[in-house]
Each structure stands twice: as C-alpha cells, then as structure tokens.
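Scroll down for the structure; my scribbles are underneath it.
The complex appears here without one of its protein chains, the remainder shown in place.
Naming follows writing order (A, B and C), and every chain is counted from residue 1.
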Amino acid sequence: MIHSLIKSRETVLAAAILVLIGAIASRFPAFVAPSNLVNVFNDTAPLIILALGQMVVILTRCIDLSVAANLALTGMVVAMLNTIFPDLPVPLIMVIAIGLGSVMGLINGLLVWKLDIPPIVVTLGTMTIFRGIIFVISGGEWINAHEMSAAFKAFPREVVFGLPVLSWIAILVLIGFIVLIGRTALGRAFFAVGGNPHAAVYTGINVGLTQCAAYVISGALAGLTGYLWVARYAVAYVDIAGGFELEVVAACVIGGISIAGGIGSVGGALLGALFLGIVKNALPVVNISPFWQLAISGSAIIIAVAFNATSNRTKGRVILKKAEHAT
Amino acid sequence: MSLATHQASTGRQIPDRLKTPLHRFLASWELLLLCVAVAVFILNSFASPYFLDPWNLSDATYNFTEKAMIAFAMALLIISGEIDLSVASIIALASTAMGFAVQLGAETPALILIGLGVGLLCGAFNGFLVTGLGLPSIVVTIGTMSLFRGISYIVLGDKAYTGYPSDFGFFGQGYVGWVITFELVLFAITAVLFAILLHRTNFGRAVFAIGNNPVGALFSGIRVTRVKFALFLLTGLMSGVAAICLTSRLGATRPSIAFGWELEVVTMVVLGGVSILGGSGSIPGVVIAAFVMGMVTFGFGLLNVPGIVMSIFIGLLLIAVIALPRIVRQILARRKA
Amino acid sequence: EDKRIALVVKALGIGFFEAAAKGAEEAAKELGDVEIIYTGPTDTTAEGQIEVINALIAQKVDAIAISANDQDALVPALKKAMDRGITVISWDSGVAPEGRQLHLNPSSNPLIGNMIIKLAADHLPDGGDVAVLSASATATNQNIWIEEMNKVKDNYPGINVVATVYGDDLADKSYREAQGLMQTYPDLKAIIAPTSVGIVAAAQAVSDAEKAGQINVTGLGLPSEMAGHIESGASKSFAIWNPIDLGYSATMLAYNLATGKAEAAPGAEIEMGRMGKLELNDNNEGAMADPFVYDSSNINDFKDIF
C-alpha cells in the first residue's frame, strides 16, 4: 500500500513536470529539443546529487544546511591544489574532494551524534564556519579559469554517449542510491531512525551512528559536487553556490521527502530536483522579466508542496464497511 | 468536594518543587550566556580603546535591535514547534509597500500602519498555509521567502524608493535622551512584553504545551491552530516593526533590503537557548544572546576583522555554547561511573 | 600622527577591489603618513556596509572612501560620519550627493556606455543581435552605463539590443543567464557584460557551448580573469580602467580633503598624485580616466598585474 501511495505521489509530480514542459514547449519548441533537455539535465545534475545526499539526512530527521558551504570549501581547496600542482590527475582530485567533503560531513555527524546538538544548529554553525574558512585560506581571492589546468576544467564537460560526464555522475549516484535505499540495512535504517528514533533504539539500531552516516554521505556528495561545480563554472571564490542549501532542501521537500523524517524516496528527490531545475532553466527562455523570477520560483515551491500534501493526505483506517467499498 | 478529604488521607504528599529557584538559575542556560556576555564585554574593552565609549556603544546597538525584535516573536514560534524563514523577506515587502505609499504622498502615521499591516498580512499568509493547509512551516516559509521578496523585485526592479518624510527618520535614527536611541527603547519594551506574554500568561503556557506535544495540547482543549496562527501573525507584525525601523534608518528601500537576516535571527534565538525542536526556551535568554551577538560583531568591527571571519566566530560560538554544557555533563557522568 | 583612511568596498573577496586596495597601499606609501584600513561586508548589502561604517565612525578614522552597494541607504550613516568630522568620498559606485563630499567616477559614464557597445559593434560589421548581461538589478553603476549605452545605440545601425538579464554578480547565475540568452536568441552575435563577474561567466558559457568565435563576449573585465577567454576567442576584446589607479586616486583624494589641502566644491580641481587632477562638476563628481581596451595584442602585458 505504501508503494502505491509513494508511486502516486511521484506520478503526480512527474505529471506536473510534463505539463510544465508541455506548456513551455507549446510556445518555445526549442526548449524540448533533445540538446536543450540534455542541457537542462546537465544543469540540474549538481542539484540532483546534493538533493539525494540531503534526502538521507532529512530521512533521519536531520537537516544539512552546510552542503553549499561544504561544496564551496571543497571546490576552493581542489582549485587551489590544482593551481599549485597542475599535474594532479583528476581521479585523485575527485578522491580528495570526496574525502574532504566526507570529513566535513563527519564533523556535522559527530556533533549531532556524540554531543547531541540539534542538526539545524550544528549545520547552521558549520555553514558559516566553512564559508569563513574559504575566506581565510584563499585570502578572499578568486581562482579563475586561466589559473586552472585544462584537464581539471575539461572532465565534467567531456561528452560520453551524448551526455556530459557531469550528467553521468548524477546518474551513477542515482543508481547507487536506489540500491542503498532499497536494498541495504543502512538504507532501511535511515527510514527507521527518522520514522521513530525511540523505536530504533529498541531494535538495536544506533540512531546517532546512522545519522552520522547520513551526514558523511551528504558531505561526500557535497565534496564531489564541489569539484564538479568549480570545474564546470571554472571559477572558485568564497560565495559560490551561496544560498544553494535552501534550493536543495526545497527540491527534497517538493519531492515529497517529509521534513519530519522517515518518509521519502529516491525518485521523489530526483523529481523534486528536476522540477526546480526546469523552472529555473525555463524562466529566461520564456523571457520573463528577471524581476519576476524570484516570485515565480517561490510560488512554485508553495504550490508544489501544497499539491503534494493534499494528494498525499493519509486516508487512515476505515471502519465502516460501506465506506470501505465507496473509496 | 467531599471525597477530596477522603482520598487525601491515603495519598502521599508530593513536594511542589525539587529545586529552589536559585538552584535552577545556577544551572540555567541564561547564566551561562550571561557569563559569555560579560566575557565578551571585558575582552572587547581590552581589545579596542574605542569600545567603552557611550556613543559607540549606542551605535553598536543597531547591530542587533531590529533583528532581536523579530527574534522575540520567532522564539515563541520556534518554541511552538514552527519556524518562519520569510521574516527578512517580509521586511523587504513591508518596506516596499511603505516606499510605494510615500510616492503617493503618504505621511508618517500612514506609513506605520502600512508597514505593520503588510507584516500582518504576510504573517497571515504564512499562518494560513501552515495551519489552514497543514503544510510544514520550514518549507512554506522557504517558499514565501522567495515570494515576498520576489514581489518587491516586481514592484521595484532596479529602482529604489526614497524621499521618506523627515519625521519618519525618528524610528531608526532618533534619540530618546542622551545616547539612548528610540530603537533601543523599543527593543527593551518589546523584550518585556514578550517575556510577560511567554512566561506569565495562558497564551505562553499554550505555546509551551503545543511545542511539547501538539496532539496532547489539542486534547487538553487548547486551540492549537489558532495559537499557531496568532504566532505567525505576531512574527509578521514584528517583522513589520523591524521594517519600519530599518527603512527609517536607511531612508531608502531596495528589494535586497535585510537580505540574509532570517538566519541571523534564527541563530540569535537558538543561541538564546530556545530548543529548535520546540517546547523550551526563554525570552531573557534571547535578550542576552542578542547582546552577545551585537557585541561580538561590533567588537570585531572595531578591529576591522572582515565580516566573514566574524561569522566563523559566531558559528563557533553557536556550536560551542551549546556543546560545552553537554561535554561537561558527559565528563561528569563518566567520572561518576 | 598617521591619517587613517578606510577603503570600504562592496564586498570583500572581489578581484577588482583587491586590486584597488593595492593602489590604495601604493598611495599610502607615497604619502608616508597614511594608514589604510581595507574593509567591507561579506556580501553586497547596504546593511552590511552600514555596520562597517558604524565601526569606522567608532574608531574615529580620518576618512572613508566607499564604493556603495546602495546610493541612498548609506546616506544617513555617512552623514553621521561627516557630522563627527570624518571626510567621506565615494568612488566606483556612488552615493547620493548629500552623503559624501565628492564622488570619483572611474571614467565618465557616457564614455563607458559608448565604449561597451562600440566594442561589440567593432566586431560586427554587418550588425546583429546583442544582449546585455548585467550585475544585480540594483547595482547603481551598471544601470547608469546601460542607460548611457541605450542613449547612443542608434549611432550603431544594425546593432540590435535584444535583452538585458541579470547575473547578480554570481558566477553560476551569470553562467545560466548567458546560457538562457543563447537558447532564446539563436542568432545572438555578442554578449555585453559590463561587470567583471558576468563577463567571465558569459565567456565560459560561450566556450562550453562551443560557440567561441560565433558569439563575442565583451564588456568590462579584468585582464587576469579574461586572459584565457581572449586566447580561446570567446572574447575578442574588453575594456576596463585600471582598478589600481582607482584605489590610488580615491586614497589621494580622501587624503587631500582630510588634511584640508583641498576642498570639495563644484568646479574645484583636486590633485590625485600621478593620476593628475580631478575636475568636479556641479554634483561634485569627477571622472578619473578613459577606459582602456584589452585584446590579444596587449593582454599578456597586463594579466599578471590585475
């Protein structure tokens, strides 16, 4: 029954996305040209990756507001490494980025786990700290395209089978998450810990450890995205991806991941991110005054969430036989 | 009732309180914060020769007064288990509305009504979405955060509203006496009012009950949705008040006004000891936290430390102040074991 | 005793302002008795600058030279500074006249407006569609330049300005806006970005779309940041005034006013060291110098300087 419920929620969202694309396409057919859709997906790839990481954190009743700062700090570090050692191979850089991101995730996780500090407080704190550290290590300087090595910049743009590597990475992460969430003990533990932390203790699941694991995953993905972001936009500075954390959270919530924990799906996170990505990409195409953009994305979030909530209202138990047949 | 006496004989006498009020104060968050505040004050006065100057201290209060006034309402909202991330955007919208009215020739009293009115309307909109439609407030207000500021952008675009009447400047620039600014007085008054509201009235008790167990509160006859709606209204109203003060202080409105304030307000509330999970917290705590944050930023400002380095410190302070008591407790527990 | 001059910028960490700070230090060294306080908020907001200004007033600095995030909102705070005897000038991005003693424009606004469209037109002998990628919609100077540009655009027949979009001086947003422009206007021939952040992002977007050579990105940028794009052909040329000179001049002006060596009044001419004299108009504004054009012929001489 839960499967059909989640399916229906996802179908609704998927339908909304199709309607949205259809409406745009009716006036701007170029928007649905395959090459442009590839572009939109590629553009949304970082949001997808981060939303998946955020999803496991939210599932465990936590929140990670430090993802964007983590991304920016990792991006700055790898960009600086690249300027100092231009010959560092990209795979090594990615390992460093993932490692560094994980360490930052681990810091969040340990603070939540060992010191039991509320997640929103921890990540609000580390968000500002990570940003500050970027300023300190970079002295506030930018690292620009010409300072980065060609290989460093080229990797996420490389096109393989018609899709840029950035998109492929998002797809790989997505597949990894389908397995993690559906078929591993850790994946199910995320749901248990978020659904009822008290009960999780009774089933021998270590709540803090599971939450910590969620943070490490989210941090690792933020680190990975940090490299991809910096390489793609070919610039690193203190404020990159500023405020992106709210977009990531919004994508999750639009995707039906309950902020109260324990409810959500990989498909939901993906669709939530795609929804926001399409809205964002479509606005300039539809030629709406830039001053309208903010209000439109705000309304989109509100409408999507309201819609999602009404389509998802739990029916509860039905006692009357008559009513049972009626529904 | 007759059976009261009958049963009383079998019942045990339970003491009212386990700890004396002094005991509780000594173990309280507020005391810890107060120590931090004193420490920051002393450090600041050693670090910069300009710190202990009444005029400078008076200027420094602007670093927190407006944010703190929102923080009081936000504290109640967070205690009740909700949050409003749209407060800074409400400021933008209220300020835009006031600026628009100025262009139509509105005078100061009308501007004030408009500022407060728009704040209330925005609060009502948030309240409706959260209590009426049952949506989670953290998400709703992320949405309205974009929407409200977005409306300001639609109205103003790249323009600015200026030309506020000169008497309007009093709210954000005026002095009541010597170095005491009008905003500081307003801050003090709202602090007292909110402290009474939260700690001394039925409404405040309802807020705590709802924050601890909304279903239980409902079953106890508390009108949960009404109380929550009222809290959103109140937060909107205080954002309107802050909008008036800030607009008056700047003398101009742009859509980017008060950008990023929501996180500072939330930080202030949390630093003040309000549980982000709802159910506990106090206004005195928020007041002290406001002073701490204001003094830290001003002290660093005097040393010309860049704002972002300051924010590292605020972030560390936030985590450390919450972590320290827990670490101490864990060490004590381990030693006992 | 040393004169303390505060150089307040829109936000810390922007290459342009870092370069200006270098110029200020150069002026300080030349003058000998000057201490530079280089400061600014973390993000480009008026409120952040006000907090900085309050801290500077408290320190009783001798002069404040500010590049403003908002020409009106800073007025009360700066007025207070002037009331307490502090010299206040604005540079780069101005403050309304009642909030400062003088304003130093990097160049004259009409000249810049003309320059940015001329750079685009020079490489489009047959005309074509061009679009503008600006900074934030509230940025004072960008708006003035675009306005000036629109005034003279009829002098360039065949050049068709199709849109103005805003990248908020954020690399990723500017990048996306540039992408959007390319999608919406398939015949786009040039993007004019009168902002150092926007021009880099637009050039990157153009090379990523493999349209270097078809779409020319031009506007105002820093040689160090644009060198790669000149090389790749995404940008044929761009202009800028020297930010080092700007910081240097602002410091000189602030010093001369603070020490009473000069007075800001309409028509006055004020010394600014090696940069010559600033001539003030009726609004107490003056322009430093003409913008300078960089292209593949000279970029290598400047890319390591600023």
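Criterion: contacts are C-beta pairs under 8 Å (C-beta built on N, C-alpha and C of every residue); 3 or more make two chains touch, one makes a residue touch a chain.
Quick note on the criterion: contacts and distances are computed from a predicted model.
*Asks:* Which protein name, taken from UniProt, belongs to the chain you can't see among "Hydrogenase maturation factor", "NADH-quinone oxidoreductase subunit A", "Sugar ABC transporter ATP-binding protein" or "Dihydroorotate dehydrogenase"?
*Replies:* Not shown, but named in UniProt as "Sugar ABC transporter ATP-binding protein".
*Asks:* Of the chains that are displayed, which are in contact with the missing one across the whole complex?
*Replies:* Visible chains that the missing one touches: A, B.
*Asks:* Looking at the whole complex, which of A:Val179, A:Ile288 or A:Ile303 touches the chain that is not displayed?
*Replies:* The single option touching the absent chain is A:Val179.
*Asks:* Considering the whole complex, which of B:Ala160, B:Ala209, B:Val269 or B:Ala290 touches the chain not shown?
*Replies:* Residue touching the chain left out of view: B:Ala209.
*Asks:* Where does chain B touch the missing chain, residue by residue?
*Replies:* Within chain B, the residues touching the omitted chain are 1-4, 7-8, 10-18, 200-206, 208-209, 211-213, 215-223, 279-280.
*Asks:* To test your reading of the contact rule: which positions on chain A touch the chain that is missing from view?
*Replies:* Per the touch rule, chain A residues meeting the hidden chain are 1-3, 5, 179, 182-185, 188-189, 191-192, 195-196, 198-206, 262-263, 314-324, 327.
We take it that only the chains that are shown with their structure count from here on.
*Asks:* Hey, how would you classify the chain contact layout here, line, ring, star, complete or other?
*Replies:* Contact map by chain: complete.
*Asks:* Farthest from chain A in C-alpha centre terms, which chain would that be?
*Replies:* It is C.
*Asks:* Roughly how far is chain A from chain B, centre to centre by C-alpha average, rounded to an integer in Å?
*Replies:* 30
*Asks:* Of all the residues in chain A, which ones touch at least 2 other chains?
*Replies:* 135, 140, 238, 291
*Asks:* Please set out, as single numbers or ranges, the residues of chain B touching at least two other chains.
*Replies:* 153, 157, 306, 308, 311
*Asks:* Where on chain C does chain B make contact in their complex?
*Replies:* It is residues 12-13, 37, 39-43, 45-48, 50-52, 54-55, 57-60, 70-76, 96, 136-139, 143 of chain C that touch chain B.
*Asks:* In the complex, go through chain A and note every residue touching chain B.
*Replies:* Residues of chain A touching chain B: 111, 115-118, 120-122, 124-129, 131-133, 135-136, 140, 238, 246, 249-250, 253, 258-260, 289, 291-299, 301-302, 305-306, 309-310.
*Asks:* How about chain B: which of its residues touch chain C in the complex?
*Replies:* 48, 50-51, 53, 55-56, 59-60, 62-63, 153, 157-158, 160, 162, 169, 172-173, 246, 249-252, 254-261, 297-298, 301-302, 304, 306-308, 311
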